[in-house]
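With one protein chain withheld, the remaining protein chains of the complex are depicted in position.
Now for subunit A:
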Amino acid sequence: MIEIQNVSKWYGSFQVLTDCTTRVDKGEVVVVCGPSGSGKSTLIKCVNALEPFQKGSVVVDGIAVEDPKTNLPKLRSRVGMVFQHFELFPHMTITDNLAIAQVKVLGRSRDEAVERGLKLLDRVGLKAHAAKFPGQLSGGQQQRVAIARALAMDPICMLFDEPTSALDPEMINEVLDVMVQLAQEGMTMMCVTHEMGFARKVANRVIFMDRGAIVEDAAKEEFFGQPRSERAQTFLAKILNH
């Protein structure tokens, strides 16, 4: 579904991604972790070309995102993305947030889009808030709306870029619950997150990045049992021992 091959990226002379290669197969859940500044968010943004890269290739569902002939808006509309800071559109009601891209990008009728949006809003447990504005919801609620908004586009896969790092601790679980449910339904997912509990529960593979490179790319059991690289071992020891 997602194939990342030898991707390298520079900001000026500073290399942020070094020769990254990995893949996410259909129905797979892959968790990307690593210390801050390791390039996790940059890598996941390369998948839907929010970040351009200078070398290598990313192929999503058979389409090369770096190809200048690729219709990026069309490709992106099929890849759902959830951001650290939710990024709901603050001037629109929750209903409009859910509907607008369905109408403007997919060409659905407004009624159809609202119906689909409200169905998903119900699924994330927020149906009662349809008429509110994002500023009137808590962070956890906003992030669940953001997930519903992405799902409303009927994506072939979902990208999560640190979906819980901006949340208060007590709101993290309500968001993770939605993600776990999604994973269990067979959604293809690539998640940048430090939530190792989530990784243990639903991940098929875990990727560990450090200084722009993929240091470890292993099945979940292998990663948590015995990571090969010393760097991943120390990282795991640090985040799991408290």
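The rule is short, and it goes like this: a contact is a pair of C-beta atoms (placed from the backbone, for glycine too) under 8 Å apart; a residue touches a chain by one contact, two chains touch by 3 or more; residues count from 1.
Throughout what follows, contacts and distances are computed from a predicted model.
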item	value
Omitted chain, identified by the protein name its UniProt record gives, among "ABC transporter permease subunit", "Na(+)/H(+) antiporter subunit B", "Cell shape-determining protein MreC" or "NADH-quinone oxidoreductase subunit J"	"ABC transporter permease subunit"
From A:W10, A:F133 or A:F224, residue that would touch the chain that is not displayed	A:F133
Of A:T22, A:S77 or A:T164, the one touching the omitted chain in the full complex	A:S77
Contact partner of the left-out chain, one of A:H91, A:R110 or A:K127	A:H91
Hidden partner interface residues of subunit A, rising order	45, 48, 50, 72-74, 76-81, 83-85, 87-91, 100-101, 104-106, 132-137, 149-150, 153
